[in-house]
Every structure is written in C-alpha cells, then in structure tokens.
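Subset of chains shown; positions unchanged.
Order of writing sets the labels: A, B and C. Residues in every chain begin at 1.
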Amino acid sequence: MKLGFIGIGLMGAGVVRNLIKAGHEVTVWDRFEEPAAEMVTAGAKLARTPEEATQHGIVFSMLAHDDAIQSTLIDPGWLDKSKKPLVHVNLSTISVKYARELTDLHAAAGIAYVASPVFGRPDSAAAGTLNLIVGGPDSAITPLLPALEAFSGKVYRVGSEPFQANLVKIAGNMMIASAIESMAEAAALGAAHGVDGSMMLDIYLEALFPSPVYRGYSAFIRRRDYEPVGFKLPLGLKDVRLALEAGEHAHVPLPVAGVVRDSLIQAIANGYGEKDWSSLAETSFIRAGLAKKA
Amino acid sequence: MKLGFIGIGLMGAGVVRNLIKAGHEVTVWDRFEEPAAEMVTAGAKLARTPEEATQHGIVFSMLAHDDAIQSTLIDPGWLDKSKKPLVHVNLSTISVKYARELTDLHAAAGIAYVASPVFGRPDSAAAGTLNLIVGGPDSAITPLLPALEAFSGKVYRVGSEPFQANLVKIAGNMMIASAIESMAEAAALGAAHGVDGSMMLDIYLEALFPSPVYRGYSAFIRRRDYEPVGFKLPLGLKDVRLALEAGEHAHVPLPVAGVVRDSLIQAIANGYGEKDWSSLAETSFIRAGLAKKA
Amino acid sequence: MKLGFIGIGLMGAGVVRNLIKAGHEVTVWDRFEEPAAEMVTAGAKLARTPEEATQHGIVFSMLAHDDAIQSTLIDPGWLDKSKKPLVHVNLSTISVKYARELTDLHAAAGIAYVASPVFGRPDSAAAGTLNLIVGGPDSAITPLLPALEAFSGKVYRVGSEPFQANLVKIAGNMMIASAIESMAEAAALGAAHGVDGSMMLDIYLEALFPSPVYRGYSAFIRRRDYEPVGFKLPLGLKDVRLALEAGEHAHVPLPVAGVVRDSLIQAIANGYGEKDWSSLAETSFIRAGLAKKA
C-alpha cells in the first residue's frame, strides 16, 4: 500500500522501517529534518508538509501527546488542507477527552478517523511486535489490516469508537506503572529486612508473574539503574495523569493510580526526570531511607 | 520418609495426599476429627496428639495464622513434649515478627526450624505444584528435599533465616493483591466509559501480563463473581496487614498495600467477607457507583 | 471610588452590595440579564459589554473558573478593547498556571493585574467579611485598599506575583477539604463502634479545633445533610485538582489531596454532585457500608 507517516520519533522510526520492509510505500514527514532524512535513507519518500503526507489517502501519525497533535496538525488547518478521501490512523497515546474531540473534528472534515495506540517499547517497534489497540469504524480499519500487521505482533479491535482504544491503552499503562510500583514496594521491604531484592523479584517473576512487563521492568529495579530509557519518566507521568483524568470525567476513583502518580512526581523531584519511567521504583527506596547514593 | 503433618485444611489436605502418593508415610493430626479421618482413608496414619505427630523426627505444620500456632502448639507446651531430635517445617503464612519468635523458641527447645510458606491455591496443592519459599539452615533443609518436592512445582531457597521466607511470601501476596486491585481499577474505568471490561482484561492478560496470577484473578473479575473461594477475603486482609506490619517494623512505607487494605476492608463492609479475596475488586466498582446488584 | 464589576454570581452579588453600601459607584456586567438587573436595583449602573465595565479605570471580576475567564473575556479580545490605563482585580479562584498566563497577557496589553481570591462562602460575601488573599504590584494594590476593605474582614498581601495569591487560596481549599475528610473519617469510625458521631465532632470542635472551618463543616456532617449548598461539590473537586496540578508542576506530591480527590469523585458517583462539597464526607460512610438511605 501507499501511505503517509507523520512523526518520526523513537517509536515511529521502528514502525516506518517495518512498513517499508513489508513492501509498503511510505511518505514521511517530521518537523525535524534529520529523522525524516534517516527514513528516506531507509527507503521512504519525503513529504515537505504534513498535508503532502496525505496524498495517498491513508496517513498514520505518531506524535508525543495531545498538544503536539494540536499544534502540528489541527491548529495549522491540516484537516482542511488534506487530500480527501482520507483515512487517518492515529498511533499516539492521547487523552480520552482529546480522542473524542479529534473524532468530531475529523467527522466534520470528512476524514475517517481510527485510533490505534500501541503497547510496546522502542525495541518492540523495531522488531515489529507492537500490540495494537484499534478503535474506529470497521469500514476504515479492515482495508488497513495489511499495513497494521506489518509492524505489529497482534491487532486488538476494541470497538467502533476511537476513544475506546485510547482508554484501553491508558488504563494499560496505568496497570504497568502499578506493577512497577508493586515490585518496588516489595523490593524495598525485602532490602530493609536484609533479603536480597534481586532474588525476590526473580521468584515473583518465575512463580507468580512470568510476563513481559514484569520481566522487563524487574530488570531495571534489580539493577536500580534506569537506563537505557525506553519511555521517559515525564511521559509515564502524563499517561497516569490521563488515566486519572479519564477516571475523574467518568466518576471513577483510581487510588492506586494516585499513589503511582505521587511516586512518579517524587522521582522527578529527586532527580530521575530524564530516566526511564521505571525509576518511579526509586521512590519506594527513598521513602524507606534507602535512597541510592548518586 | 516417615513424617508427621499437623493441620489438615484445604491446603494441608492436598499436600498430604501428594506426600502419600510419593510414597512417604504420613502421620496426621488435626484438631477436628473429620479432616484427619479423610487423610487416614487416603492412606495416612492418625496421631492422637500434636506431639505424637513428631514421633519420626520430621513434622510439617500448616495452620491458618500466628494465633492458631500459638494456641494449638506453643501454649500447650508442644515444643517441650515433642520427640527430639526434631525438624519442624512450618508451611503456614505467618508474620515476620512471629517467625522470629518461633525461631528463638525452637532454638531454645533444641528443635531445627524451617519456614516454608507456599504460593498457590488449593488446586495447586491438590496438583502438587505449589511453589515453596524455604528459609532455614541448609543442614535441616537438604535432607527434606525429597519430601518437599513431592508436593511442589519448585523449591526456592531464600536464606538461612526462616523469617526471610515468610517475608518473601507476605510481600508476594501483597503483590498479588495489588495486581487484583490494578485490574479492578482498569475494569471499572472501562465500564464507566462503556468499554467492555472483560475484553480489556483479556487484552492485558495476553499483551502485557500473561501469567498465572493475572489469568486466575482476571477470571473472577470478568465474571464479577468471587466463587469458588480459594482464599477467603479476611485471610487476604491478614496477609496485607502482615506486609504493612513488616514495613512499619523496618520503616518501609507501602502506600499501595495501604490502598489495597482499604479496598479489602471496604469489600467486607459491603458484604464480601465470605468470598474469595479477589472480591476486593468490587470496591473499585462501588467507588464508581457501579456496585453489583445483589 | 468608581469601578466596574464583571460576574454577578452568588459571591459577586454580595461583594457588589457591600461596595455600594460603602459608597462606591459600581458599574456591573454579567452574561445573564437577571443578576445584573438585581444589582441595578441595589444601586449599581449597568454596563452593556464587559469592556464598558472598564470605563473608570478599575475593574473587578469574579468568574467561576479558568475557562469562564478565557471564553468571556480573553477570547473576545476584552484586554485590547478595555479602556486604558486599567487595573484589573481578579477575585476568581483560578489555576496557578492560568494565573501566570493572565499576568503575561495583561502585561502585554498594558493593564495592571492583581489577583485577589477570597476565603469565605456566600454568607461571608453578604456580610462583607471575606478574607482576601492579594498578590500583585504594590503600586496597583495600595490605591485599591478602600474598595477591598469594603467587602472584606481582612486583606492578606502575599507578594508581588499574582499567582502566589492563587496558590495560597488553592492550598487553603485543599486544607479545608482535608479537614472535612478527617472529620468524616472520625465520625464513620465512631458510628461503626456505636459512638455518637455528633458528640464526637462536638468534642473535637471544642477541645481541639474551635475554628470557623471545623464549626461550619462539622454541622453538615452531624446532620449528614449537605444543604444549603454554599460551594457545590464539583467546584470543590476543581479546586483540589488545581492543587494537585500545582503540585505536579512544581514536583510536590500531595497524597492527602489525592485521597480527598477520590472522596469527592466517589461522592459524585454516588449522587452528591449537586450538594455542598462537604458531602465528600458521605464517602467515608459509604466506604464503611454506612451509606445514608436515600
């Protein structure tokens, strides 16, 4: 298929490479020259504007957050300037509220809108094994499946409303953060009693929670070193905040998400703002007077 | 091997059956006649007193909590009356504080003491696939391995201090409860937004957390029916309290455990005191005004 | 003095009446006809547009939240259309973030900007006993004192930056909400033990916390009836959220504010969305299975 792709970050680059590898023709745009140029080297074509990326009637976007979409696409009138008919597949993790707004704006502009946030870190994007959570009308999604499958391990379809996919994604990130917090509380409890935290996490991983999330994040906590950065802490905080906002909007208290939010904030206040979001684990140690010496 | 077994509850019965099946000779005692009689039917011998169960120099015990051990064994002078030399393997989930006390009391009585709390529910006990967390001196544990392996999927040795095994067990249960809470918060968030909670939990189970704990407990939450009861809610509350107490003792705040404690208490206050502890999930729905109609 | 006043709600009406009573000439504007007409009956003059209210060089505004100011004044170009020189005294409770934005926008438009959020409910506004928290340049504030004192019990000056006043106000509301939650937890604990909650609150009020906030709100909790509505629950939730946002922005976890937020949300989910915000107290009773029968 011929398609456009807007937003070449750590994640987007992996997706584009897999699309190209699967034989799709991808026209890329990014606000910075270098990432786009790298994609061209990898076989993509270059769009000079975000609307040029819509020329083939299918465009993917993967931007960092609500504001990036608003300022890059919506405010400059991209919806109007885009070629029609158009299907826009938004891979970004955005708020439920903004997902609803975008759905309305696309409908008004006569553009089919599909939300497809992903589970997976940059290594999964590179490997083409992302899990896709897809929400939107079947008529728009079904023809896209060959493209979606090119960079995903599995495609989950959650309903005809795009915001539903965003909700599932946000709640999933909330659960991942809760799992990290939970491992960290256990490890701090062990450490304070002279029990090796690393061994504890191995036991829990093997006996209770053998799964990618526990495996990946327990490795960070075991080392108490939160690099390489797959997902920067402030982005994690953003996602937990989105869950809390979605909860507030629908009158759902989420107390564990509230605790995790505080752990993330405390980690930033203590110098972990540039680390992987799993460094929220350090807050458990700081609370117990077991902070890592810098 | 010839060994004694004290405490034939839902869990103990499964363990004893597997010991017998593996060819061990088991002499059982329980304060109630019926459970002991069932074991005799299954091939065990009957001890008329708890001290008679120590006649072969090895005795296992599996009682509900600190108080049960204190009132059944310690207060009546069992340590003194027991046959020596003796190795006592305590499979119960008890507090870290009481584990330390028992270690001292056994040492004073000249009895080798091993803590071996288990991960697993009655079905794992029946299947002989419990995970054992073992703490105590190697000299006592190593000869026991044939017996331990008769009813376990895996034996984890965590150190020479018995209390360390109890800590690992308690922190693990705290993590399980946190995982249940986390699934419930996500499901309530979905429900309030019209997203099918069952589908959400399936996605998380497959894409993020494919593991026995998430599999087993998400099934309860999906049905919003918390039977059959594998682990009664007040026992779960006890274990989370033990984690909080161990945290307080060593100056480790455990805020998620605090939230989970409140969810468990609220579930009891709302009528789930006789259900499986996964019914703490209902608290997330109650908070959101989505309580199940009775 | 001659001055304008924008926003005649429950609070604004009381302020305007006191300004008139003190001999000031007040020109009012409200987006609804009726409240403005009532003020005219009370002796005010009527402005047909919000910019007409700026004709005397001093204008007060008291609107419900950030969005109301943005949509009523900022978006329609009020800053540009206003008569200059102008001092704008904003009595609204707004976010710290928006306070900073407004400060910049006013500076760019050549308007002196003063923030003066208030502590007090409609009865204090009517009585002219509001507590004013004032932030902004002395040169702007000092000449206004006669007007400010006309409707306040006390004027607190907290610094030259307007946002500082908003922060003090928001944090104060967070403390009031925490005090309500704390009374409610104690009362629920008493009720569950058969101790009369009303008597308990009387003791605490007299022996520990004799003060307007505890007096006023304990009365609601004692009756478990949350009318008349002085401050509607969703507005209280907004203020607690503003505190949490200000905390997140400056990396300050506020765990009690997080709990209170959940209590407020749970109260809405359980039908208290139109009641006084002190109905967050009902959440303590709901948690304990002691919900009031409707």
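To be clear about the criterion, contacts are C-beta pairs under 8 Å (C-beta built on N, C-alpha and C of every residue); 3 or more make two chains touch, one makes a residue touch a chain.
Remember, predicted model here, so these are calculated numbers, not experimental data.
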item: Subunit count for the whole complex, all chains sharing one sequence, 3 displayed; value: 4
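Please note the rule applied: only the chains that are shown with their structure count from here on.
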item: Highest C-beta pair count, chain pair; value: A-B
item: Mean-CA-position distance for subunit B and subunit A (Å); value: 37
item: Residue list for subunit B, restricted to those that touch at least two other chains; value: 255, 262, 287-289
item: Interface residues, subunit B side, partner subunit A - complex; value: 96, 119, 131, 133, 154, 156, 158-159, 161, 163-164, 167-168, 171-172, 174-176, 178-179, 181-183, 185-186, 188-190, 192-196, 199-200, 203-204, 206-214, 243, 246-247, 250-257, 259-260, 262-263, 284, 287-289
item: Of subunit C, residues touching subunit A in the complex; value: 237, 241, 247-248, 251-255, 258-259, 261-263, 265-266, 268-269
item: Residues of subunit C touching subunit B in the complex; value: 255, 262, 265-266, 269-271, 286-290
